[in-house]
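Starting off with a structure, shown below.
Here the complex is missing one protein chain, while the rest keep their positions.
For reference, chains read A and B in written order, and residue numbers begin at 1 within each chain.
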Amino acid sequence: MVFALNIYRRLLGAQVRGQMQYRASFFFEFFGAILITLFEYASLALVFDRFGSLQGWSLGEVAFLYGLSEISFGVMNLLFGGFDPGTFGIEIRRGTFDQYLLRPINITLQVLSSRFVLRRIGKIGVGLGIFITALNMTSIHWNIAKIIYLPMVVLGITFFFGSLFMVGSTITFWTVESIEVINIFTYGGSFMISHPMHIYPNWLRRIFTYVIPAAFLNYYPALYFLDKPDPFNLPAAASFAAPLAGIIFIFISTAFWLFGIQHYQSTGT
Amino acid sequence: MRLFWEITKTSYQRYLSYRAATIAGLITNFFFGILRAAILIALYGTRKEVAGISLQGAITYAALTQSIIGYLSLFGWVDLMNTVYTGQIANDLLKPMSYFRFWLAQDLGRAGVNFVFRGMIVILGYSLIFDLVWPQSISQWIALTLALILSWLLSFSWRFITNLAAFWTPNAYGISRFFFIFSWFFSGFLMPLRYFPDWVVKLSYLTPFPHMLNTVVEIYLNLVQGPDLIMALLYQLIWIAVLITSGQLILRSGVRRLVILGG
Partner (left out) sequence: MNLIQVNKLAKHFKVFQHHRGGFGALRNLFSRKYNLVRAVDEINFNIGAGEFVGYIGPNGAGKSTTIKMLAGLLVPTSGEIIVNGFIPWKDRQNYVAEVGAVFGQRTTLWWDLPVIESLSLLKYIYRVPNNRFNENLLNFRKLLDLDSFLDTPVRSLSLGQRMRADICAALLHDPKILFLDEPTIGLDVVAKERIRKFMKLINREQGTTVILTTHDLSDVEKLCHRVLIIDHGKLLYDGNLNKLKTRFGGNRHLVVEFSEKYPNFIIDGAKIIEQSDLQTTYSFERGTITASELIGRISAKYRIRDLEVREPDIEGTIHKIYEEQLLT
């Protein structure tokens, strides 16, 4: 365990130093990540005045969702970057994944530490900024339970999307064709949960509630934090399902991932 | 000119063969469009019209921008950059036509495939779910067609410039991505520019980006007419001239640099 952590730290360090080799490029990527998150949020915030509300939600309340989603997805992207199906698919196609099999350390550990994209920190920073403005614009009645629950929500969302990354990567053991479609669930899912779920068409909301439990990650916890009623009258426990959803998904996806490695070893590419 | 069409044709066929990528892009575009339309519908609430755009117009805006984003390739394009890094550029520079036109021809093929197999299909798909607005008159269709062609030309001239960064640095992907981010926002891709406060609109119109997308949107939704419409097209032309000229100057010094470095 100590050895694994030590290796993890060293491999991440290598990633960081690698990205710092080209300072100009790093600078542009880092500020680019900040700008894009900022622009996307600004495009909503700047027009909000004209409209007044997003189907009953104030800008502050939407910013709460938005900030939480950006932070969590950013953390996920940082920690699970090695499992990004786009880049992982390229490793499979080029055969560089074989290198992991040739080293005397755990394969999952190697993938987890294979891509630590520093510019995501910029994205997380903007997410934090949005979240803080949300706190200023809303008056949340904080209590101990809420304070304890907040980081668990972040963890739940992080694990949830991390597991989608893992599933996407595992699929590339079988086919790299059209793997970009998984972006609908990852990037699309994160964009989706940045806004209140009740604005989406019913069929879409139901899929992302009961098939893919995305609604429980952010929307239902936010109802709890903001003391808002649930328009769909689910049991109160729905607000507390985020960590559970994350953990269940990470277990399932890890099992699938390990099965995928086995399949890879028995068929090659 | 024959060589130009030959290259366009080859490029068209090449992009046509990336079937899986086209389908994946189509599905993703479609999905995001639905989310964006849902946000606009929720923002409108009971309002009939905001900043001169009806709810139906706003939904059409989401559908239209999702449909032509592949055609305009504003999300990023690094094809030229890649050839600098692979060394293919050496052969391309020797071709018996200007380097700009060589890439223009290739991009026309790419744009054609995206227009037909992504754009048209996506917007037809939306028209099945949503009640969309369509141009009303022949003259509006003509103006729209012109604006679409000029938008592509302008977007290409811009992408051409961003890719030239590869002549100066061994890792220009981050740089080009950085510049593309500005085109997202200021082109009116994230929200119709009319919704924004005045200062944002003014700031946008200092850049070439609104002319790449927002102009098409405004003509499609019949928000500009008469002399304003002529001016809008004229602005597109002016920016095309400016960007092509700057592109040529940057290319020239880039090639000089490449020759000196023997790259």
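The rule is short, and it goes like this: a contact is a pair of C-beta atoms (placed from the backbone, for glycine too) under 8 Å apart; a residue touches a chain by one contact, two chains touch by 3 or more.
From a predicted model like this one, the values you see are computed outputs, not experimental measurements.
Enquirer: Since one chain has been left out of the picture, which residues of subunit A touch it in the full complex?
Expert: Output for subunit A: 3, 6-7, 10-11, 14, 17-19, 21, 94-96, 98-99, 101-106, 177-178, 265-268.
In the analysis below, only the chains that are shown with their structure count from here on.
Enquirer: For subunit A, which residues count as touching subunit B in their complex?
Expert: 22, 24-29, 31-32, 35-36, 39-40, 42-44, 46-55, 177-181, 183-184, 188, 191-192, 195-196, 199-201, 204
Enquirer: Which bits of subunit B are touching subunit A when the two form their complex?
Expert: Residues 20-21, 23-25, 27-28, 31-32, 34-35, 38-39, 41-45, 47, 50-51, 169-175, 177-178, 181-182, 184-185, 190-191, 195-197, 200.
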